[in-house]
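Note that this complex is displayed minus one protein chain, with the remaining chains in position.
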Amino acid sequence: MVPLNWYMWLGAVVFSVGMFGFLTRRNVIIMFLSIELMLNGVNISLVALSHYMQDLRGQVLTLFIIAVAAAEAAIGLAIVIAMFRNRQTVHVDEIKEMKG
Amino acid sequence: MKYYLLIPFLPLAGFLLNILLGRRLFRSQAHWPSTLAVFGSLVVAVMVLMDVLHGKTLNHDLYRWIISDKFQVSVGFLIDQLTAVMLIVVTSVSFLVHVYSIGYMHDDPGYYRFFAYLSLFTFSMLMLVMANNFLQLYFGWEAVGLCSYLLIGFWYEKKSASDAGKKAFIVNRFGDFGFGLGVIMIFLTLGTLHYIPVFDKINTLTGQTINILGLHVNLVTLIALLLFCGAVGKSAQIPLHVWLPDAMEGPTPVSALIHAATMVTAGVFMVARCNPIFNLSHTAMNVVAVVGGVTALFAATIALVQNDIKRVIAYSTISQLGYMFLACGVGAYGAGIFHLYTHAYFKALLFLCAGSVMHAMAGELDMQKMGGLKKYMPVTYWTMLIASLSISGIPGLAGFFSKDEILFRAYASGGVGRFVWVLGTAAAILTAFYSFRLIFVTFHGEFRGTEEQRHHLHESPKVMTVPLVLLCIGAVAAGWVGVPPLLGGSEHFAHFLEPVVGLPHAKEVSHAEEWMTMGISVAVALAGILIAAVFYLKNPAIPRRLAERFPFLYRLLWNKYYVDELYDYIVVRPALGIANNIIVKFTDGAIIEGIVNGVPAFIGWLGAQMRKVQDGVVEHYASIMAVGIFVLLAIGMIFLI
Partner (left out) sequence: MNMPDLQPLMPEIVFLGLALFVLLAELFIKSKETIGLMVIVSVAATAYMIPQSFGVTFSGMFISDGYSSFFKFIFLLNLILTILISIQYIQIERAEFGEYYTVLMFSTLGMMIMASAGDLIVLYLGLELMALSTYILAGFIRHDARSTESALKYFLLGAFSSAILLYGIMLLYGLTGTTDIMKLSSLLMKNGMRLQSIFAIVMVMVAFGFKIALVPFHMWAPDVYEGAPTSITAFMSVGPKAAGFAVIGRVFLTGLEGFSADWRLLLVVLSIATMAVGNIIAIQQHNLKRMLAYSSIAHAGYAVLGVIAGNTEGLSATMNYLLIYAFMNIGAFSVLVLLRNEQERIETLEQIKGLARNHPFASALMLIFMFSLTGIPPTAGFVGKFFLFRALVYSGYTWLAVVAVVFSAISAYFYLRVVMYMYMYEPEEGVTQDISTAAPLGLALLITSLMVIAIGIYPEPFVNFARLVVG
């Protein structure tokens, strides 16, 4: 059987890749995808933990995370569209009217 | 007795109404809210007095603002015999002064402001006398000081008025500093600021000393003297009396209310209230008695030669306050409060009469330019005459009973009491003299002013003379509640106050001695009046010749013993000199300004740098968050594992 550690490392790596993407990419859509990656890193770890501890809570939380992520996606895309209508851009380094 | 709350809060409501709406809504009707409010307070105060006469007293914490262990900031009321007397004095005089001001202040551009301040003052004064703890006393103490400052400088466009306001404020700071220290000492040693527990526990401090710069000072004496410091400032005793004569720059009703009848007596009230503390320290008592006695005589001598009508009365006030302290100092707190109460009426009356004269003379203050006013303003003349008879101590009038009581108690207490009795008796002859000098010079003889002024002479309107007549009743009859047993009375007043201030512990004094002291005080009063009559009615040349004969003495008195000049040399000039030369040029310029301007400039610069981080780009924000996470993790790993 695959040891728990491997899953945990996989989850951590996916989370980190997502975090790295979020910090480095300029495109809102890509940043948003990076967040999904972070969430999925958490999901992998949760499901693995849940399985190893024979406890359902982790999987329940995973399901909730997926559901919330869907809602988040809907709202996020709506905001991006509204933004695009106002500014004709999806690059965050061009969206900086308010600062200081 | 819950309705007692109305007493302070009605004037507060009057103040709020006037300050918020006065300028737009009430304008020339601004006297209504304030006057009605203080009349309401007067009515309730009478009801409270009735309750107290039936033996109902009350000590009640209305609410607690902040509690931090033993330290409580609370508003509470103590209503006992002493408070009841003060309530009657404050509300009745305040009400009459309000009414009087309607006539006196009419057409003043700051009409609503004046009544707002009067109400605020009345509220503060009532909070002061009704307090059941030292902190609230202190609050009221400072608040009446503030109102006094505002009202002295009421005509702030006049430089002398605003200067006088500042002077009053600064001189009082000296006294209040001591008072504040005293309150802090009480809290530090006894752990509470409420009167009742403080007075219960104060005798546990007897014999304890505190080390100040190597000197072992008796703790109770120290506390008592620190408290007395505040009283010296507020009640204008030597050496902090200099502010009160200058305070006459304020409108005359203010002088009558604040600088004669109520605020300046707060010091006497406080000493009487704290009698359990003072009783424990002979030293402090003697200091109080001597300061009072010396002030009584000292101020009376200055009043002899002044020509400014209001200043004469101001020095007279200082002198009479001295009597009250003298009484407290010999343990006769009841007599002190008795004098406070009678003095409130006749002194307020004197001031209001002076105001009436000024009103007729278009603001003229110099007595030498008056004269013969008797026939132009009869009501003012007769009421002022009665007030002068009362203050001189003519038998049957209010001033006689209270002053005689004080002098007798001083004599009876022996020791230092005998000494201050001599001072007081000497001051009594001077009192009669300067009071009647004022009457004779102002109202008798020929008019010495300009034709224009003569044309303007008139009796004041009803709204001003009616308060005069009412106060006159007080100046006559206020003393009848304290007729001594010797004259067939039973000293109701002293017995009424006994539960609070106790009875003075007198040595055995024979009836003969009692008759003697009374006889002496009556004799000196008559003598003073007589001398004044000789000097100013029969032979007006005598005073001038005396002045020429004793030029040094005359100049000394005329210049008020040069106390102001002395302070100018030893306090004001060095302070200004240090301020101008050292602080402004060196400390302020280099150090303080460096700090005061430098620190905000630095913080501003820091802010300007820091806000650059906030550059509006989401990614950078996220990066900073990530850095934050790693910093927290690093802290966690270094310090916590």
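By letter and in written order, the chains are A and B; residue numbering begins at 1 in each of them.
Simple rule for what comes next: a contact is a pair of C-beta atoms (placed from the backbone, for glycine too) under 8 Å apart; a residue touches a chain by one contact, two chains touch by 3 or more.
Computed from a predicted structure; not experimentally measured.
Peer 1: Return the single residue from B:64, B:158, B:375 or B:495 that touches the missing chain.
Peer 2: B:64
Peer 1: Residues on subunit A that touch the omitted chain in the whole complex?
Peer 2: For subunit A, the residues touching the absent chain are 8, 11, 15, 18-19, 22, 28, 31-32, 35, 38-39, 41-42, 45-46, 49, 53, 55, 57-58, 60-61, 64-65, 68, 71-72, 75-76, 78-80, 82-83, 85-87, 92, 95, 97-100.
Peer 1: If you put the missing chain back, which residues of subunit B would it touch?
Peer 2: Touch with the absent chain occurs at residues 63-68, 600, 603-604, 606-608, 610-611, 614, 616, 618, 620-622, 624-625, 627-629, 631-633, 635-637, 639-641.
As a working rule, only the chains that are shown with their structure count from here on.
Peer 1: So, what's the distance in Å between the C-alpha centres of subunit B and subunit A?
Peer 2: A distance of 75 Å separates the two centres.
Peer 1: Please output the residues of subunit B touching subunit A within their complex, sorted ascending.
Peer 2: 611-612, 614-619, 622-623, 626
Peer 1: Quick check on the complex: what are the subunit A residues that touch subunit B?
Peer 2: Residue list for subunit A touching subunit B: 19, 22-26, 31, 92-93, 95-100.
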